[in-house]
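I have placed the structure first, in the form of structure tokens, so that the comments after it can refer back to it.
Note that one protein chain of the assembly has been removed; the remaining protein chains are unaltered in position.
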Amino acid sequence: MALKTADEERNELHSYKLAGRDYRPENTIIQIHHNAVGGGEPAIIAGPCSVESEAQIIETARLVKEQGAHLLRGGAFKPRTSPYSFQGLGEKGLKLLRKAGDETGLAVVTEVIDTTDIALVAEYADVLQIGSRNMQNFRLLKAVGRLNKPVLLKRGMAATLTEFLLSAEYILAEGNWQVILCERGIRTFADHARNTLDLNVVPAVKAVSHLPIIVDPSHGTGRRDLVEPMSLAALAAGADGLIIEVHPRPEESRSDAGQTIGPAQFSRLMDKIRRFIEWQKAYAEAAHTY
Amino acid sequence: MALKTADEERNELHSYKLAGRDYRPENTIIQIHHNAVGGGEPAIIAGPCSVESEAQIIETARLVKEQGAHLLRGGAFKPRTSPYSFQGLGEKGLKLLRKAGDETGLAVVTEVIDTTDIALVAEYADVLQIGSRNMQNFRLLKAVGRLNKPVLLKRGMAATLTEFLLSAEYILAEGNWQVILCERGIRTFADHARNTLDLNVVPAVKAVSHLPIIVDPSHGTGRRDLVEPMSLAALAAGADGLIIEVHPRPEESRSDAGQTIGPAQFSRLMDKIRRFIEWQKAYAEAAHTY
Amino acid sequence: MALKTADEERNELHSYKLAGRDYRPENTIIQIHHNAVGGGEPAIIAGPCSVESEAQIIETARLVKEQGAHLLRGGAFKPRTSPYSFQGLGEKGLKLLRKAGDETGLAVVTEVIDTTDIALVAEYADVLQIGSRNMQNFRLLKAVGRLNKPVLLKRGMAATLTEFLLSAEYILAEGNWQVILCERGIRTFADHARNTLDLNVVPAVKAVSHLPIIVDPSHGTGRRDLVEPMSLAALAAGADGLIIEVHPRPEESRSDAGQTIGPAQFSRLMDKIRRFIEWQKAYAEAAHTY
Partner (left out) sequence: MALKTADEERNELHSYKLAGRDYRPENTIIQIHHNAVGGGEPAIIAGPCSVESEAQIIETARLVKEQGAHLLRGGAFKPRTSPYSFQGLGEKGLKLLRKAGDETGLAVVTEVIDTTDIALVAEYADVLQIGSRNMQNFRLLKAVGRLNKPVLLKRGMAATLTEFLLSAEYILAEGNWQVILCERGIRTFADHARNTLDLNVVPAVKAVSHLPIIVDPSHGTGRRDLVEPMSLAALAAGADGLIIEVHPRPEESRSDAGQTIGPAQFSRLMDKIRRFIEWQKAYAEAAHTY
């Protein structure tokens, strides 16, 4: 096969063929058990940053289920900035997460951080998450692209929209079309939040891609008090769902305590989200009848 | 008076005394004719980027009034990146804007770009805007601080929250408490929009300051197709209002054409905003009765 | 005159005609008393952040003169983030700066922050500085463009190269060709320095513009210990000079103490700069004879 010229290479940089609306005009809907992501009603994923113990994850699963969450999140393999921070419970964490999912009937989402763990993680998880730090771990993207499981792909902290969609393209090109994009905040000079949640990317994705996109207001802001307003804002901007950090006792959380909300705040948030979604539906129907 | 030490100076850097909630716990409400900004219901400011002609500004004023906007915007003195770009009609523009305001009963907002123009602009305008590029033009801030007119203070493209509030503090410290903050997008690496509209700043302002904050989705994104979703998102995040660029024929707009919406899109947007505000009120009342 | 179309406007955005090398291929050299900026040998501007007292500015002027600096800097009108910070001595500061310049034979550079002060500042200063926060204060740019004095134009904290050159263009278009550009650090996520000094902009300017560009390692890093390495790096990147904050007793400096160097460090730096410049000249000559 003849080598491509540098110009041909460059032209390809912007061609997220499979991820683009030109290729597939209608929205991609990803079915996860009884829930559809991208199909209309926003999906709510909730749970602790890390799986810490059986009691903790079961308790959290019950409370988020009770409040109406659709999926349960929880980290077992944690990518941590410092080698001395808690790195997650590993396989034990996966088992506990699975158990919590089975007991509550919630599908479970957890992160995979290396190609060598994929088979193990896929055995327990319903959705595999690729974290921000791995958005351009192309070998990992290819490997999850060969699974028949939904993938939650988080945007890198300094990723452009084109790079984000080209990372999704790596997964699609291997045959796995079940990709859910996730905005989780970008790095900027602004210091009033841990990250700058970039909601512009939600309608910007919708304009060019058929893939669903959800928003993570917990990592996206790093501030517990910003989770509620930014959750609503994300849905108003058109997000297909939210992924929210919840812990029975946030102050005891072993990671990301500052951005994790507790049962009371989550209950209030879910009530508001439910009512907002009702409004969105009513508005959509009214707009339809004009 | 004894000079302060460097340490004393540094401590003052974070002390936006008057702008802070410690100083004044309740929200500041700014009355502009019949409308209150910060009082509850979001205020909608709409109009063209620049006043271009009598026909254009009158036509725009009528259409935005008809759709329910509360204030009319329009630039007469334009800060333009290039010296060869249209710099605005100056005093003639102010007169046309005033005329359009008077004919429709809308209060008018326009930018002042230099201390020497303040008296002139204040003669015609109901609200004086300080643009992003002048957020740290401290002499200009002090000068509008001596007026008895509301000031719309836009956040600088690379301003932290502390810097933003300290710029407001310059105005307050001179005696003018009628300051409306405005988020209009920040500079980041992201290239899917002209700026990155930072909605996190809305609840972050509410947490520490009593001043109202509105959002500019037109400059904040630079993309006409992002104005509607980001307008809704801004209100959902808690913004006290919106400032939106509208032109009878956007493609003929002499400045910022790419981000300006036309009559049909504005009508649709206002309808959606109205219904969203109704929902917000209903939700607030329901939450109250729990 | 027919209005321009939006497209025509847009095309003009990138047209810094007068500032571009297409218009004037050879480097612009700006003569300030006995010194030439842009003419080959780098110019060193040194002095305190603010003029604080007669003793302080005279002492500083003598020490920087003795060490070989070419111009004296010192702020009289200070743009300060907080209204409660020291705002400079105003006209008194200008007089003291002039006196220090006259006693030592150094030309003096000081900032002008408002159009209404230009005549006053121009009476005392040899070079007028436009600060970062005013890089897009277009009225101020036009006003200094009508002077017959060199202008030191600092890059805005979030200014692109095109915007920087278009701000210079405002000055040139009014007839004043004596513009010295100055890189002083940009706003990024990086937190190991107060700003990110962007030395890439030095050769990037040289590639497209004939204007000289100097570098401010004091504001550019905000760290005293980074001033020496970044000064050398700036010259190695091709800068036409440096502007450095020096104070007889930095820890007593009323502003920017953390980035200001003292006599011993300045002496060491000037020695190193002198030797580096000698090397640069020797290298240029050797390269010439190949």
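The chains carry the letters A, B and C, assigned in the order they are written, with residues numbered from 1 in each.
We adopt the following convention: a contact is a pair of C-beta atoms (placed from the backbone, for glycine too) under 8 Å apart; a residue touches a chain by one contact, two chains touch by 3 or more.
Keep in mind that what you see is a predicted model, and the values were worked out from it rather than measured.
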With the full complex in mind, choose from A:57, A:72 or A:166 the residue touching the hidden chain. A:166
Considering the whole complex, not just the chains shown, which residues of subunit B touch the missing one? 187-189
Which residues does subunit A use to touch the chain missing from this display? 3-4, 6, 9, 12-13, 15-17, 52, 79-86, 113-116, 133-134, 136-140, 142, 156-158, 162-163, 166, 169-170, 173, 186-187, 251-255, 257
When the complex is taken as a whole, what residues of subunit C touch the one chain not shown? 158, 160-161, 186, 188-193, 196-204, 207, 220-221, 223, 225-226, 229-230, 232-238, 272, 275-276, 279, 283, 286-287
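Here is the rule we go by: only the chains that are shown with their structure count from here on.
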Using C-alpha centres only, name the chain that sits farthest from subunit C. A
Among all residues of subunit A, which ones touch two or more of the remaining chains? 188-189
